[in-house]
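Every protein chain except one is present and positioned as in the full complex.
Let's look at chain A:
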Amino acid sequence: MDFRLPESARAVRDGIGEICSHYDMSYWERCEADKRWPEEVWAELAKGGWLGLAVPEEFGGGGQGLLELTVATETLSASGSAGGSAFTYVLTPGFGAMTIARHGSPEQKAGLLPRLAAGEIETCFALTEPDAGSNSLAITTSARLDGSEFVVNGQKIWITGVQRATWMLLVTRTIPAAEARPRTNGLTVLLVNVPEAVAAGTLSYRPIPKMGANTTPSNMVFFDDLRVPARNVVGEVHGGAVVLWDILNPERILLGASALGGAEVALRVGVEYARQREVFGRPIGANQAIAFPLAAVKAKLELARLMLYKAAWLFDRGEPCGTEANIAKLTASQAFWEAADAAFQTHGGMAYSLEYPVARLLADARIGLVAPVTEQLLLNYLATQVLGLPRSF
């Protein structure tokens, strides 16, 4: 067994690490406070070929896989961007590039991949609806074939990054959930040109004021007789589930990686304060009540890292990785939350001051237990799919 990262992944860690070393915590804090996309970092990532890591070389990419994207997301997040801002890396290099590379038609690949790799265009992913979150198969946004076009009607919620996206990966129902046998049948993934649809007045969106992760807005999205050419189907009509699983597993792994990086940031911030702050004449870190939660987080985040890399490695080999992806996501999100919580307690009252990064980290960490999949649903998966316990729902 060889636990070393391959050269390609080490190159990612070094290269992105070097870019990030020029953009410290305060840079990311300013982006968050100003609700501003990290343009400078984005431009450097594009220039260095880091956005196209998972795009095949023939389309101008780095020809790598999910493991490299995982290390990239982790590095970006650990540098100080932490959980929320790592959406920067997941939406386009993850959702867009990986999905088109795996499931796109030859025309979709030729048209989109080179531009995705160059950072010229961005993507977002629309699955969640007001009445379909954890129960995502219950989505009702419908696509009906009309000649050579699909006509889409419905509503999505929490869709992140619509503002910058040229293309939306939109999950629709071509067979209503109630009629679909099995329930995973009848899903169709469409590529929607967002600016064109907005111009046509068939797609509109409204940002949701939110608690954190404000470098990238999340939105309610409305589709009103949106027309999508049939050639924009990704994968098969009715057979979108295959595409969807290949989005959801990497999504779990990448957002797990972003949580892992966030846990590292929170731990760093907590440990530093525990070392410096003196109360009763000694550093507070000398008290085991302060030290142990930090130490426990260290143990957990290292475990999460191993499982994240394993899950990504399985995915890249084309092997099933659902169990590993879910365990990795669960552990990494918990590690981030516990790290942020420990950093908070370590800072005492100062944690509550926005002069310190702890409040932001806490807000970032909290999302990980809810999105893109909740802690309960991850445990449900392990209980029913892995342990074979009866299903209650």
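Following the convention adopted for this analysis, a contact is a pair of C-beta atoms (placed from the backbone, for glycine too) under 8 Å apart; a residue touches a chain by one contact, two chains touch by 3 or more; residues count from 1.
Basically, contacts and distances are computed from a predicted model.
Looking at the choices "Electron transfer flavoprotein subunit beta", "Elongation factor 4", "Anion-transporting ATPase, ArsA/GET3 family" or "Transketolase", the name in the UniProt record of the chain not drawn here is "Electron transfer flavoprotein subunit beta".
Among A:11, A:25, A:175 or A:237, only A:11 touches the chain left out of the display.
When the whole complex is considered, the residue among A:50, A:125 or A:381 that touches the unshown chain is A:50.
In the full complex, chain A contacts the hidden chain through residues 7-8, 11-12, 14-15, 18-19, 44, 47-50, 53, 62.
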